[in-house]
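Apart from one protein chain that is not included, each protein chain of the complex appears where it belongs.
Which chain is which? They are A and B, in the order written, and residues in each are numbered from 1.
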Amino acid sequence: MATVKQQVERLRSRKPLIYNITNVVVTNFTANGLYALGASPVMGYAAEEAEELASAADALVLNIGTLTAPQVEVMLTAGRAANKAGTPVILDPVGAGATTYRTEVTHRLLRELDIALIRGNAGEISSLLSEDTDVKGVDGSEGREISAAEAARSLKTVVCVTGRIDQVSDGSVLYHVHGGTPALTDVTGTGCLLTSCIAAFISADGENAAQAAAACAYYSACAKEAERTQPFSGPGSFQQRFLDMLQQLPDEAVGESRITVEEASY
Amino acid sequence: MATVKQQVERLRSRKPLIYNITNVVVTNFTANGLYALGASPVMGYAAEEAEELASAADALVLNIGTLTAPQVEVMLTAGRAANKAGTPVILDPVGAGATTYRTEVTHRLLRELDIALIRGNAGEISSLLSEDTDVKGVDGSEGREISAAEAARSLKTVVCVTGRIDQVSDGSVLYHVHGGTPALTDVTGTGCLLTSCIAAFISADGENAAQAAAACAYYSACAKEAERTQPFSGPGSFQQRFLDMLQQLPDEAVGESRITVEEASY
Partner (left out) sequence: MATVKQQVERLRSRKPLIYNITNVVVTNFTANGLYALGASPVMGYAAEEAEELASAADALVLNIGTLTAPQVEVMLTAGRAANKAGTPVILDPVGAGATTYRTEVTHRLLRELDIALIRGNAGEISSLLSEDTDVKGVDGSEGREISAAEAARSLKTVVCVTGRIDQVSDGSVLYHVHGGTPALTDVTGTGCLLTSCIAAFISADGENAAQAAAACAYYSACAKEAERTQPFSGPGSFQQRFLDMLQQLPDEAVGESRITVEEASY
């Protein structure tokens, strides 16, 4: 298996075009983060261009963080075109469980589209598995236990559950990614940007679960190094420094994250 | 009365959920600022989820900075649900007076909803009091004199007028907050974020005018410290450093702002 460093290099040599239909809170941060990683972001919200962008892109990201009804239709149009073109579709169900609408739209996207991977926190992913959820706001994942492998089998796609330790599973293998820093949770959109970075990794290679784990590992290493290389002074400095690291992480720091892989138990 | 420091600590222990229907210019900065303060932001623009979010939230912020007609309806839906649930509704009339539409929508929101507090600059607030206004752009408050106490009595709610010296009044008492720095006016969205921070303070306590004054004092102290702790080099650095301070203001710096309180004169 290629090392994380090799996977980042391969991504950069291809400069994949990532089409994001995402929320208004994180649009700028997502675009800057994808550029820093070495991908090429495009955002587009018009039904008139959704098919063309989805067909041309190397991956499509659907992020439901600030949904409106017209945007759901654009997501479906883009998603169908991506499915037809063989473009992988990655879903970030921001705030699923926080409102009925978000949960329902997520289920609809899962039902009507072929989704290559879902990334969310434990609260969001568990809200897709049962009715019994109580998510507060869009970052409410404290203390929740969830198995990415069970979620993957239930949702029939690759699932990435991020938290203190990230999990990725396609239902048969299970990756754990150790690393990162809680400082990531102080900046809005770090989960959303990770989803778009996973899309960029996946677009460069068909092994979705392995690629997503590599993306999490690289992302965590960037966060750790961003926190380390300057006396930590708060979320404003961290956000800027994190973008720096996505572009310029020193080679030796890539290894600060650790990926373990095991057969998913039943 | 609790000190500003105690009020911030109380806010952080509750981590209030602040539902923002706000403008596209400041969305990211507002979310990051609320996280830094210790609150939990959520943004949502769909009619389908507005009632649910407004009922679950600890405060609702309506900011008219980049209004569209569908957004006004969502604001009204969210506002009615908030009123029903007892969730305080805070209004930021960005650019009221700059266009007829903004002035009219502000009046409509004031008429149809129970607004707990309005925060604006002198130009915006005075545009709500008379027809005789001439506001240039959305930051046009130079040289204007206005009494928050009179505005509060006229608008029948708590009014916060920010500027070189911030004023807060419920019509019977009048707070003045001394401190801050003009550097705040060089960064877009600092007024909008203050409104959301006031919402977070208010949600933790029912004394709206006193809480808003505490929010202004904390905010000003963060700005002063952000300017002081690094050789001031411009608005980009200041914006980042200000977010750092919202999270990590040293205790001794809280006192850099000064609140005075007096009976409002008639």
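One rule holds in what follows: a residue touches a chain if its C-beta (ideal position, glycine included) is under 8 Å from a C-beta of that chain, and two chains touch if they have at least 3 such contacts.
Computed from a prediction, not measured in an experiment: that's the story for all the values here.
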{"item": "Omitted-chain contact residue, chosen from B:Thr99, B:Ser172 or B:Thr260", "value": "B:Thr99"}
{"item": "Of B:Leu11, B:Val26 or B:Leu155, the one touching the omitted chain in the full complex", "value": "B:Val26"}
{"item": "Identified contact with the non-displayed chain, of A:Val8, A:Leu53, A:Val72 or A:Ala221", "value": "A:Leu53"}
{"item": "Sites on chain A contacted by the missing partner chain, in the whole complex", "value": "17, 24, 27-28, 31-32, 35-36, 40-49, 52-53, 56, 70, 239-248"}
{"item": "Touching residues (missing chain, whole complex) on chain B", "value": "23-29, 65-69, 95, 98-102, 136-140, 186-189, 233-237, 239-240"}
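Going forward, only the chains that are shown with their structure count from here on.
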{"item": "Cα-superposition angle relating the copies chain B and chain A, to nearest 5°", "value": "120"}
{"item": "Distance between the centres, which are taken as Cα means, of chain B and chain A, whole angstrom", "value": "33"}
